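Take a look at the structure below.
Missing here is one protein chain; the remaining ones are kept as they sit in the complex.
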Amino acid sequence: MHVDPIGEISHDPLARIGLLMLAIITLMAIFAPLLSSYSPHDYTGEIFSPPGMDHLLGTDSMGQDIWVRLLYGARTSLVVAGAVALLSSSLSVLVGATAALAGGLYERFCMRIVDAMISLPTIIVMILVAAYLRPSLPLLILLISAFTWPGGARIVRSQVLSLKERMHINAARTFGAGWRHIVSTHIIPDLSPIISALMMQDARRAVFMEAGLAFLGVSDPMVISWGKMMHQALAFTYLDVWQWWLVPTGLALSATLIGISFLSCSLETAMNPRLKKDHARDNVRYG
Amino acid sequence: MNSAKAECGILEQKREHSFWKILGKNLFPASLQSYLIALGAIFSLNFILPRLMPGDPLHAIYGDEALVAMTDEMEAHLIRQFSLDKSWWDQMLAYIMGLLQGDLGFSYYYREQVSQVIMGALPWTLLLAGLALVIATAIGIILGIESGFCRGSSLDRGLVASLMFLGGFPDFFIGILLLLIFAVSLDVLPLSGAASPYAGYEGLAYIFDVLKHLALPLASMVLVQLGGIFLLTRNTMVTLLGESFILTARAKGCPESCIKYSHAGRNSLLPVTTATGMHIPHLITGALFIEIVFSYPGIGSLLNTAIAARDYPLIQGILLIVTVTVLSANFLVDLLYMRLDPRVRYAR
Partner (left out) sequence: MLSIRDLKVSFGKTQILSGVDLDLECGECLALVGESGAGKTTLGLSIMGLAKGSSTGEISFQEKNLLALSEDELRQLRGREMAMVFQNVEDALDPVQRIQDQIAEAITVHRSISTKNAMDMALKHLLSVGLNEEKARLYPHQLSGGERQRVLISMALVNDPDLLILDEPTASLDALTKADIIRLFRSAILGRICIVITHDISLAAALADRMAVLYAGRIAEMGRAEDLIRDPRHPYTRGLIRSYPDMTTTKDLQGIPGRLAHGLSGCPFHERCTQRIDICSKIMPPQIEKDGRLIACHRGGIVPLLEIISLSHAFEANYVLRDVNLTLYEGETLALVGESGSGKSTLSKAIIGLHEPGRGQIILEGSRVIKRDAAFYSRVQMIFQNPKESVSHRMNVLDAVLEPLQVQRKGSHEARLRRAKEVLDLVELPIDDDFLKKYPHQLSGGEVQRVAIARALSLGPKLLIADEPTSALDPSVQAKILKLLMNLQEKMGLSILFVTHDIALARKVSDRMAVMHKGRIVEEGATNEILIHPQHPYTRRLVDCAFGRYGMENAEIEMMVEPGPVALEKYC
């Protein structure tokens, strides 16, 4: 089907909101040093000082400025999101497409592995592995990608399977087109809407997982993470610090996740023609 | 297609296969294979990981901190138990034998068998997660059906927007928010735990107490799960309402409620069931986070403690148990799907 993602996004209000939210967060992340005069690692003030002129969101238990840590945390989340999205979707396409095209034992083998990995509770496995391996950020990215690609592989495989049987591909084969031509001219372009939706989904899961793992205490000690901030803040709820330490961090995390959700939901609507809002249909007599 | 068969004049009548025959034929090949592979992977992971680490296995299994705390006696006991002084092959045998007997190792932090520790916490998690699944699914499906049926109406638009918004929040954050609002600020519901300790409630009073403690964690989980189920049901409904059999039902004169529920609704259960199955791992992990936030004494809190204390056997044991739980739940969902979809049950 003919999909126009840019057109869809510009028309869907939800998508526009999502895009806006992500844009703001990205800008905040990029311009972090400019938006605050402190460095995130410095102990700049009194511990637990409430928000004020010097410290927009106050300071945490070690006297570090919360606002600047929030901004740098955005970098972590976005970097993880982008890297995992790329890595994971590439793997998904690789495995899914080759499985669908090659078929036979190879396909069955791949799909068993994929199904097995999907049914595992990935966070716990990652906790275990991370506990042994004391992860750094790149390793975390690799780990997260390793557990998000199976979901996408399944989707890619079913899409390529149905594409393989489409008439225009059969027609191309009747003029003697080889697989390379078919893949580059017919399959990859048809797959791009799926791949972009997949990347959004993977990005979302990546942000969630990174924050979740950090919340549980599994993260790169060198890196500032929103999850870790929330984990630390949770220990001090009795001090009312949650007002400016816990909640804004959580909100920032949620905003990132919601932004990605909105965007990916409108992409999903774009790809499924029956979900598209059909104005003429609204004049229906029933229902 | 069908015409070819009709042309031959032979219409084979497939009798209703017994449930178990279908089970065997359909399930064993594909999904059960995957589950067994997954299980095998976890077993292997648990076995191999510690042994890949530098240093002796005991060191790796228990980590620095634990060894410091351990007495020599305990150390010797453990070495014997795990055959750590023997070859890898013997160790693996000992491991497998131990698993078969339900022996998951020894938690140094709790100074008990891992299996005991876990069994103390598992029921609470199952209660929380199970209830959350049932409630979220029920509400999600009903809301999804209603919303999908009047697509484009203000109800639909409002629900979609708000539930998508809600679904964007990570579970633990919703939990935190609810905790802060209801427990800390308003002090309406308890702050932590599953039941008030030392209160000595019996019978009905006990149940009420448990429910009171369950309220916030359950609410957070339901709120987060709701969005996904709702959206899926709604989208499936919208797609289904364009199908021909809906038109047939209308032409029969079926009232709206009948079309909504017994035709479109029942058919939308199918993809929702599949999706729920795929969603169960996330459900369990969500439960873990919520438990940590609310200090609810389930597997999640246990895990948190275990990580902090670097109690590897406990972590591994939790992983195993959770995996088995998730896989069994998936299996049950597969069975349920088969029951719901006659096309799978009575394949031509």
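For reference, chains read A and B in written order, and residue numbers begin at 1 within each chain.
As a convention for this text, contacts are C-beta pairs under 8 Å (C-beta built on N, C-alpha and C of every residue); 3 or more make two chains touch, one makes a residue touch a chain.
As the structure is a prediction and not an experimental result, all values here were calculated from the model.
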{"item": "Residues belonging to subunit B that touch the chain removed from view", "value": "1-3, 5-7, 11, 13-14, 243-245, 247-255, 258, 262-263, 266-267, 270, 340-343, 346, 348"}
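The working rule: only the chains that are shown with their structure count from here on.
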{"item": "Touching residues on subunit B, where the partner in the complex is subunit A", "value": "30-31, 33-35, 37-38, 41-42, 45-46, 49-50, 53, 60, 149-150, 152, 161, 164-165, 167-170, 172-173, 176-177, 179-180, 184, 231, 235, 238-239, 241-242, 250, 256, 278, 281, 284-285, 288-289, 292-293, 303-304, 307-308, 310, 312, 315-316, 318-319, 322-323, 326-327, 330"}
{"item": "Complex contacts: residues of subunit A adjacent to subunit B", "value": "14, 112-113, 115-125, 127-129, 131-132, 151, 208, 211-212, 215-218, 230, 234, 237, 242, 246-247, 250, 253-254, 257-262, 265, 268, 272, 274-275, 277, 282, 286-287"}
